[in-house]
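So that we are looking at the same thing, I have put the structure below in structure tokens.
Missing here: one protein chain of the complex. Every other protein chain is in place.
For reference, chains read A, B and C in written order, and residue numbers begin at 1 within each chain.
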Amino acid sequence: MNNLSAELSEATINQVREELQSKTVRATSPEMEEILYKPISVLDHGFIRAIDYMGTDASIVQAARVSYGAGTRKIQEDRGLINYLMRHHHTTPFEMCEIKLHIKMPIFVARQWMRHRTASLNEHSARYSVLSSEFYIPEVSQLAKQSDINKQGKSSAEFDRNHANEILKILEQSSHNAYERYSHMLDDLSLTRELARTILPISIYTEMYWKIDLHNLMHFLKLRADSHAQYEIRCYANVILEILKKWLPITYEAFVNYQKEATSLSKKNRELIKRMLKGEKITQENSELSKGEWLEFTAIFDIKD
Amino acid sequence: MNNLSAELSEATINQVREELQSKTVRATSPEMEEILYKPISVLDHGFIRAIDYMGTDASIVQAARVSYGAGTRKIQEDRGLINYLMRHHHTTPFEMCEIKLHIKMPIFVARQWMRHRTASLNEHSARYSVLSSEFYIPEVSQLAKQSDINKQGKSSAEFDRNHANEILKILEQSSHNAYERYSHMLDDLSLTRELARTILPISIYTEMYWKIDLHNLMHFLKLRADSHAQYEIRCYANVILEILKKWLPITYEAFVNYQKEATSLSKKNRELIKRMLKGEKITQENSELSKGEWLEFTAIFDIKD
Amino acid sequence: MNNLSAELSEATINQVREELQSKTVRATSPEMEEILYKPISVLDHGFIRAIDYMGTDASIVQAARVSYGAGTRKIQEDRGLINYLMRHHHTTPFEMCEIKLHIKMPIFVARQWMRHRTASLNEHSARYSVLSSEFYIPEVSQLAKQSDINKQGKSSAEFDRNHANEILKILEQSSHNAYERYSHMLDDLSLTRELARTILPISIYTEMYWKIDLHNLMHFLKLRADSHAQYEIRCYANVILEILKKWLPITYEAFVNYQKEATSLSKKNRELIKRMLKGEKITQENSELSKGEWLEFTAIFDIKD
Partner (left out) sequence: MNNLSAELSEATINQVREELQSKTVRATSPEMEEILYKPISVLDHGFIRAIDYMGTDASIVQAARVSYGAGTRKIQEDRGLINYLMRHHHTTPFEMCEIKLHIKMPIFVARQWMRHRTASLNEHSARYSVLSSEFYIPEVSQLAKQSDINKQGKSSAEFDRNHANEILKILEQSSHNAYERYSHMLDDLSLTRELARTILPISIYTEMYWKIDLHNLMHFLKLRADSHAQYEIRCYANVILEILKKWLPITYEAFVNYQKEATSLSKKNRELIKRMLKGEKITQENSELSKGEWLEFTAIFDIKD
């Protein structure tokens, strides 16, 4: 791990790419081939790099045509069929593509990541190896006051420079102290790695190989590229969105329109829209929605009271 | 479906292989490349063909080294590490490979197949398309009286030729009748496909794309290439074993030794072996095993009472 | 299996219920307790009966409060919190409830059922037991012409009585013939059960124990109680909806409003609604939707061109 930066240097990667170059008759995504093995930076020390993939937009179409046979005959075009599948939540053909990523991220991000269970994962183990001294320290623009209203997120109120610097100093000091003690217990006191690492904070970086099918990847992206997700995991999700765009350009577009940027409209909300389209004036009072739901509803459609 | 035989002709497949040929920097398995898209016959009308794959033996090693880091340093060689992983049931690196197959099989085989849930699948739907008139009729050598002892398997007493021919005639007649009625209800009576197909027997052939990771594939093979599995699904499992051998030769060998041909030895059985190795004479009476378990135990080690 | 009707008689079930009656400190759903073990008829020979359950509406709330802690303090009421979770797709607390059902259904329904992989299942095996002579024969009202437009479903055109009777006669005759040959091969020709059963049609009834968590159950219901699902599996889904209503009345209501009867609105569709609410006149031409998508969009909101 210590020579990871060497392993990931442009020269080494180009060499790996050259050595591995060979012929294949498998479905191949040309834009994806261009970026394989090349790390894309995320946060202060993290990265994502695509290691392997299976399938292209055409593979989704092919699997759908096996299922639906005559039923897909009318939709001649790949784009039309992929849009149809996405719109109608016919999810199984999207499972026919697979991607493998190498990701470096702070442990608290990894903890959110691993909640997505339908995926394969090999994470670097601190029982077997010594961790490097790399900790996530947020940028000043990301520091913010805990909102009293939104229990989950942060308020829009950012800190002044002095205040922010005080926080950054604590974060850095704390990481530094923890790592010094970790090294001391390992090197001078011969404590086992599996116990010494318990004092390391969840801001320390870890690494993993992560493999997931396209259907589950899109579910991950829907949740983790969303504004309710914590900023740090969102940075990773946004990079994966860019990778997806190169890998499967048609699916990417369909995903954004029909899933990522789509809205789930409850039965009650749909009935309200119908009434409004017929010219009825709807307020919270005659909507039968709770206050919270009314706020959500009006926000979706830019409705002003 | 109707022109499937054309689609799967040698000429068409060679053309597809030529058109798809391109360069890749992904891990590539040369022997696997040779067989991609080419159907391998199974039973009377079935086949399996590999459509795509992700990963090679080296990909498993790579994923393991991410996890265990320093812990794998001593095992220099890929074969040694793969054997170690297989022997110690470190299963996650094996999830890092994936395979996609196109399979044609009778419905009763598909029903056993689909019990393996950790896989992706697109099956041809008889709601959307008309099925072809292809039914599984066993070979004479597979017909046998229901064993009185083993409720699951076949007795060794095979049938005489006349007896067998009578059965074959019924199987063929029955399929033929069902298909005629199916066509009649569709073509002359305009019944919906989804209802007309309900009279078709489970010996009719269906098709699917099936994608699974290597760990779950090996679990499938352990169960379905086993002598307790029904003969017909075993034929398919054996073909997949041959594909696995080409795809991942090192893993294949480790799988056969440590998983497929391995035996689970209960605590009690292990203690018996220890006593026997020390020279003690063990019989069912002093073994504390039930009769059934004693028979299984002695069979494993060719022990004669 | 042959004495299943005896096993499922009211007297036997009442006896089982009496024998099993005991005290528990587990979360208990009173209305659900009333119906445990009692079969509810579906189709001509099928049934569903609830065998066991884990959790109540309160269990979902309890699990959510573990996760969100202070974040759920403001939502005092169980109903409010369950609505919130359902609306925002916070799905994990719904996994904390579990149900086990005993279901008898035709094989073609079982085949659709088993596509839902995140569930546990023990199905009656025709390799080990002889199947009973029970086949699904649709009611006349369900017979319909294959639609030329909707490749999947049926047209609204029903058959006249004579036409329908001709179809029914074929369905009955075909089942009868198949079962006679099956019995003959088993009883007179001593063919193995595993081969004899291959001539049985997919309309024959099978049985299973099926266990699934609430989150996955709701996903099943969303897909299978939908108008695009085949009529026969929809009948089963509708019975399960009734069971859900008794088991978890608050969750049931939230599910119907926010999931089952909800609509997914694509980004483009949402923008159209916004423009319409601002008074703009939208037609297919200025909507940038394909014809198919425009029809779907206008159907959702009863929009007339």
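Criterion: a contact is a pair of C-beta atoms (placed from the backbone, for glycine too) under 8 Å apart; a residue touches a chain by one contact, two chains touch by 3 or more.
Being a predicted model, the structure only gives us computed values, none of them experimental.
Novice: Write down which of A:H89, A:R127 or A:K278 is the residue touching the left-out chain.
Specialist: Residue touching the absent chain, from the options given: A:R127.
Novice: Who touches the missing chain here, A:R117, A:R161 or A:K281?
Specialist: A:R117
Novice: Which subunit B residues would touch the chain omitted from the figure, given the whole complex?
Specialist: The list for subunit B reads 70-71, 80, 83-84, 87, 89, 92, 115, 151-152, 256-258, 261-268, 270, 273-274, 276-277, 290, 292-293, 296, 300-303.
Novice: Footprint of the hidden chain on subunit C, which residues?
Specialist: On the subunit C side, contact with the omitted chain comes from 1, 16-17, 20-28, 30, 33, 36-37, 52-55, 59, 62-64, 66-72, 92-93, 95-96, 98, 100, 102, 120-125, 127-130, 207-209, 211, 213.
Novice: Which residue numbers on subunit A touch the omitted chain?
Specialist: On the subunit A side, contact with the omitted chain comes from 106-108, 111, 114-115, 117-118, 121, 127-128, 136, 138, 142-147, 151-154, 163, 166-167, 170-171, 173-175, 177-178, 181, 184-186, 189-195, 197-203, 230.
The working rule: only the chains that are shown with their structure count from here on.
Novice: So which chains count as neighbours of both subunit A and subunit B?
Specialist: Chains that touch both subunit A and subunit B, as defined above, are C.
Novice: By mean C-alpha coordinates, which chain is most distant from subunit B?
Specialist: Centroid comparison gives A as the farthest chain from subunit B.
Novice: Any idea how many Å lie between the Cα centroids of subunit A and subunit B?
Specialist: That gives a centre separation of 35 Å.
Novice: Approximately how many whole Å separate the CA-defined centres of subunit B and subunit C?
Specialist: 30
Novice: Could you list the positions in subunit C whose residues touch two or more of the other chains?
Specialist: 115, 151-152
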